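Heads up, one of the protein chains got dropped from this complex, but the rest are sitting where they should.
Every chain is named by a letter (A, B and C) in the order it is written, and numbering of its residues begins at 1.
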Amino acid sequence: MTAAATGMLVPGCSPPSRTGAATRTARGYASGKDDYLRRLRKIEGQVRGLQKMIEADTWCPDVVTQVASATRALQEVAVGLLNDHLRHCVRDAARGSDSGADAALAEVAGAIRQVVRL
Amino acid sequence: MTAAATGMLVPGCSPPSRTGAATRTARGYASGKDDYLRRLRKIEGQVRGLQKMIEADTWCPDVVTQVASATRALQEVAVGLLNDHLRHCVRDAARGSDSGADAALAEVAGAIRQVVRL
Amino acid sequence: MTAAATGMLVPGCSPPSRTGAATRTARGYASGKDDYLRRLRKIEGQVRGLQKMIEADTWCPDVVTQVASATRALQEVAVGLLNDHLRHCVRDAARGSDSGADAALAEVAGAIRQVVRL
Partner (left out) sequence: MTAAATGMLVPGCSPPSRTGAATRTARGYASGKDDYLRRLRKIEGQVRGLQKMIEADTWCPDVVTQVASATRALQEVAVGLLNDHLRHCVRDAARGSDSGADAALAEVAGAIRQVVRL
């Protein structure tokens, strides 16, 4: 049974306009929050490492390889967030009102476009 | 006149295997080094901001938008490095021996593939 | 009211394993079918034009520009199909059983990954 069905708030499924004290803990990536933080800290380290490579005049193709690696890691985060969002927020919105589902699906469409188009 | 023509080292054009004390300052992105560092520091800040968004349980699509923004910025860095590398290192390699030019072009082909394929 | 709610088949929402005579007309892109066909015919024309460019020994960067244009058009089709699929099939699956929703969401996650990763 989903949160929508029970009337509970789904973590991460409260859009900004509905965000208040009661929904501050809302997120679709709840279970994976620590994992996302761990991955983002690693990416932050990669970006700092890129600065060291530039400062050390590292051979360009080697820098490019590391930039591509960090880019892929960020894309993985984006796809992970999209899928968590679909599995929680959009899913629950789909079980709610038609207008709420329409709005949630239009929003996720925009997010997919951003990730794909780069 | 290029460095190859004068016999000087081109900044950033010394591949790892040829890197010694005399070539440590070699880089193809010489003139833009400060610019790359500035851009990478900004990206590092974006990635730290993403961690704060996750910690604050920010609405997923808003996080995705910021991830896409950081990804684009990294892709811009990669394309900039590729083009600097072509304009300096590959250009000078092309004016040198056939085998050196072949090696430089094979390496840049691999770098382009990494950036495109993600 | 959705098809799931009424018990009707949603066009395009019958996965292969459930496809039988009764569901052959199922599709999530129903209303846009003609539009997709029109866009794909245009892309087919672009790919034929690329062959003519190669046969005519066209300047490489001009060919690359046209390849990039066809690639973008295909990506637009993929994103359009994904969003139609979310708006129809996944939405109705989300209103059905939990296991059906899980399966639909896992499948769309795989499709998003394919489009993003290239």
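Just so we're on the same page, a contact is a pair of C-beta atoms (placed from the backbone, for glycine too) under 8 Å apart; a residue touches a chain by one contact, two chains touch by 3 or more.
Please read all numbers here as calculations on a predicted model, not as lab measurements.
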- [ ] Since one chain isn't shown, list which residues of chain C touch it in the complete complex.
- [x] 11-12, 14-16, 19, 24-30, 33, 36-37, 40-41, 43-44, 47-48, 50-51, 54-55, 57-65, 67-68, 70-72, 74-75, 77-78, 81-82, 84-85, 89, 107-108, 110-111, 114-115, 118
Open item on the list: Touching residues of chain B against the unshown chain: what are they?
Closed with: 1-2, 75, 78-79, 82-83, 86-87, 90-91, 94-95, 98, 101, 105, 108-109, 112-113, 115-117
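One rule holds in what follows: only the chains that are shown with their structure count from here on.
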Task: Between chain C and chain A, distance of the C-alpha-averaged centres to the nearest whole Å - done: 23
Task: Between chain C and chain B, distance of the C-alpha-averaged centres to the nearest whole Å - done: 35
Task: Residue list for chain A, restricted to those that touch at least two other chains - done: 75, 78, 82, 108, 115
